[in-house]
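Removed: one protein chain of the complex. Kept in place: all other protein chains.
For clarity, chains are labelled A, B and C in written order, and residue numbers in each chain start from 1.
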Amino acid sequence: MLNFALIGAGRIGKMHAEIINLNPNSKLKFVYDVNQEFAKNVASLSNASVVNKAEEAINSNEIDAVLIASATPTHIEFIKMAAKAGKPVLCEKPIDLDINKVNKCKEELKNIKSPIQIGFNRRFDLSHSKAQQARSKKEIGNLEMIIITSRDPAAPSLDYLNAAGGFFRDTTIHDFDLSRFILGEDPVVQVSAFGENLFDKNAKTAKDFDTAMFILKSKLGVLVHINNSRRAVYGYDQRVEVFGSKGMVISNNQTPNSIERFTSSSTSSKETIHFFFIERYQQAYRDQLESFIEMINSNSKPKVTFEDGRKALIIANAAYESFEKKKIIDISYD
Amino acid sequence: MLNFALIGAGRIGKMHAEIINLNPNSKLKFVYDVNQEFAKNVASLSNASVVNKAEEAINSNEIDAVLIASATPTHIEFIKMAAKAGKPVLCEKPIDLDINKVNKCKEELKNIKSPIQIGFNRRFDLSHSKAQQARSKKEIGNLEMIIITSRDPAAPSLDYLNAAGGFFRDTTIHDFDLSRFILGEDPVVQVSAFGENLFDKNAKTAKDFDTAMFILKSKLGVLVHINNSRRAVYGYDQRVEVFGSKGMVISNNQTPNSIERFTSSSTSSKETIHFFFIERYQQAYRDQLESFIEMINSNSKPKVTFEDGRKALIIANAAYESFEKKKIIDISYD
Amino acid sequence: MLNFALIGAGRIGKMHAEIINLNPNSKLKFVYDVNQEFAKNVASLSNASVVNKAEEAINSNEIDAVLIASATPTHIEFIKMAAKAGKPVLCEKPIDLDINKVNKCKEELKNIKSPIQIGFNRRFDLSHSKAQQARSKKEIGNLEMIIITSRDPAAPSLDYLNAAGGFFRDTTIHDFDLSRFILGEDPVVQVSAFGENLFDKNAKTAKDFDTAMFILKSKLGVLVHINNSRRAVYGYDQRVEVFGSKGMVISNNQTPNSIERFTSSSTSSKETIHFFFIERYQQAYRDQLESFIEMINSNSKPKVTFEDGRKALIIANAAYESFEKKKIIDISYD
Partner (left out) sequence: MLNFALIGAGRIGKMHAEIINLNPNSKLKFVYDVNQEFAKNVASLSNASVVNKAEEAINSNEIDAVLIASATPTHIEFIKMAAKAGKPVLCEKPIDLDINKVNKCKEELKNIKSPIQIGFNRRFDLSHSKAQQARSKKEIGNLEMIIITSRDPAAPSLDYLNAAGGFFRDTTIHDFDLSRFILGEDPVVQVSAFGENLFDKNAKTAKDFDTAMFILKSKLGVLVHINNSRRAVYGYDQRVEVFGSKGMVISNNQTPNSIERFTSSSTSSKETIHFFFIERYQQAYRDQLESFIEMINSNSKPKVTFEDGRKALIIANAAYESFEKKKIIDISYD
């Protein structure tokens, strides 16, 4: 049984608290949030205690692992605190919006062995991981193209946008990581990026995009397309297509049930797809925690490393550079 | 090049005229219909001549084959006329509504070698015939069940109903034949039938059904379900499911294009399926004629024989008996 | 928080124990099984205690509700014991295989108000219940036909078959209930049944069927088809089609993920469907318990009553009579 400290008790933190308690091998012990009401609420639902300072939880002898779901700018501080306390960390993405801070953190922690896992939950989705296996097991022969469609159901609030750090670093970063996951050893070396503000006034105010498209190129010449939107009226559109010399595998959307309707105007109509990430990636979030627990218990390495988080951010930064310079950008991971 | 006489120039006759002319190996020469206007109309579209009597066309030296698409009660008369003239016949289903007349015709023609093909066009449908192959090639292992769904888009007129000879003999007869086609050598030996008048006033007036369900049993114990309706608002519903020890094959419905729609209320919506038999079975009607022409040219046997027409009628009659006696009826083909 | 006694700790009992513990409003307190090892195993997984006699659990003051998942012949004994102790009961189907015993039990309990819910879990399946709503909310207009396909993935052991009470009463009984659920107030009044032994030697030894087809007719003339098999190599085939004057709704099969494969020999291939009922109806079993708990807490009536269990058995018995007499049987529920 692993006892967890949860740092951050907002929407995502609350979801993680529930998942920790559902897992028979983990228990939520302490909750910290800068907003004490949030912390109390989550703690009461989980039979956990609230602490006033993150240190209290992280450094407690009763704690075996730390889950960081606080605001992005605080991630590095808590990662370092936990790492120095020798506690394994599962930290929500992105590590930080500033690559310099991330690099500095990497340097600081280079001698610390406590494992850090980054929350790219989509790698644990049953369907997406089958698509990855289609590449790694050569089921589709040699990989030639990847097409990732990732569209949110509805645009977020202005507050969210102002804090999130921009469409490419906050949202597309999942797809950059998913591209890396499917590509395996073959690194992304180029990116071309287009961003638009087509419909969302908040995005305009925040000088952010609501619509974007990308092409990535790997060292071996595999081409990857990503398209993103902050609004898809039919639900949270999450598709991955993997194409190679021997075939194609598509990880398609999922509906909450298997009903099909036939009327005088249409046939085979299904329900709208899962509303958003909490519904769509429920299994993935659970398996992410399961994998994190197994990693600790078996003293192995995390399936998604700090370095994975750093590299996804480097691609996002290169995408911004492509957009600004109207160029195809070569990517360096140094 | 085979020259055809067409007997009957109504809706179906007109369709056959077009198909004869599209086929590079056949040509329409003479058209007969009891209604001269119908005959003239079809003849003019096809560069063919109208005759005043069916005999003129059937007995003409210029004619190589006869296609009978006249009213059902006249089929036997024209079949006999053509057979005695040594002309190959392609006759629309059913042969007749009266099994005694059919048996008598069989007896009369037993020494005549001129081939007679019955128009069970569905046997030539690309998808249904793949389902049949799944059985004959043992792709699904041993056959255990067949499920046939066959629903018309809209109920016909009272005139049609009064002339058609009843739901089981006019409509279900296609499905009885399709069952026999898929079963192959294994004969249908039992039937249980339910007929209802649920919505169609004309059917009520004509003392006919608009909704029906059947279970057939073959000698080897294969169970066959058929369901029929005279109205499906989403189009002409034509499905065949073949189930066995190693799997299942479904010949599913077809839409006129491959569009899928995604809105805030539904996803993956396709167009309504093909409206009716002329749209749905266009390819089947063409291949039926092709097969008939090849049969003549190669001096082989028809793929759908007079005996197939007779046996389907016997099953229909047994179905009526089941309905009337509320019993499961044993079928004899003698 | 409701404390449960679990009577019967075999495969199904164990599943129910897990579901009781997952529900935040219920807890497993006592476990009884005629096989003490089974009871111990389930109790240890659930932090519950083993009792030596069912009475100890059922009559305990600590117990608020009883879940009966023991062998079918013992259901009535435990139902009566719980009912007389004033404890709400959730009992697995069927109530019993002998309609006389069921009728006698009904009579004995007629003055007892303690609620009894029968475990027809499929009524709680999200997709099947949407199909039912398509009828109850008139989405498909007037109901005209129901088609239920229900095929197990693999045949059970001879031991199971010898105890189960026959294909119609053990397996099809789910589909008889589902038919009644969708028909609503309109009762089933006729049945025609076909049973075959096509492949399973154990079924032959047990003088049972492995393949069956049925047509039911409701008072209003709605026709219902059911087909069953004890083996479908592609998984647990569970489909419900509801057809009416304004359209059709199909509750289709479900795959464990949303992968589609495209190769040089096929396209759009999905995974095999859910293996069996524990995988397929997981959500339904959970919602069944949820509904049972809500019913107790709100002092309302069960969604699936003792009478529902009794009527499904009456249809199963009529189906056997139809098979034996080769007749369409009129059903009486008295």
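Keep in mind that, in the parts below, contacts are C-beta pairs under 8 Å (C-beta built on N, C-alpha and C of every residue); 3 or more make two chains touch, one makes a residue touch a chain.
A quick note: this is a predicted structure, and the numbers were derived from the prediction, not measured.
The chain that is not displayed touches the following shown chains in the complete assembly: A, B, C.
Only one of the listed residues, B:Met15, B:Val189 or B:Ile250, touches the absent chain: B:Ile250. Checked against the full complex, the candidates A:Glu196, A:Glu307 or A:Glu321 give a single residue touching the omitted chain, namely A:Glu196. One of A:Arg11, A:Lys138, A:Lys207 or A:Lys327 touches the chain omitted from the figure, and that residue is A:Lys327.
Only one of the listed residues, C:Gly119, C:Gly165 or C:Gly235, touches the absent chain: C:Gly235.
Contact between subunit C and the absent chain runs through residues 232-235, 253, 255, 261-273. Not every partner is drawn; the one left out touches subunit A at residues 142, 144-145, 147, 149, 151, 190, 192, 194, 196-199, 211-215, 217, 221-223, 225, 227, 229, 231-234, 237, 243, 245-248, 322, 326-328. Touching residues on subunit B toward the chain that is not drawn are 22, 126-127, 130-131, 134, 139, 246-254, 256-264.
We take it that only the chains that are shown with their structure count from here on.
When every chain is reduced to the mean of its CA atoms, the largest separation from subunit A belongs to B.
Centroids built from CA atoms put subunit B at 58 Å from subunit A. Centroid to centroid, with C-alpha atoms defining each point, subunit B and subunit C lie 41 Å apart. Residues of subunit C found to touch two or more other chains are 246-248.
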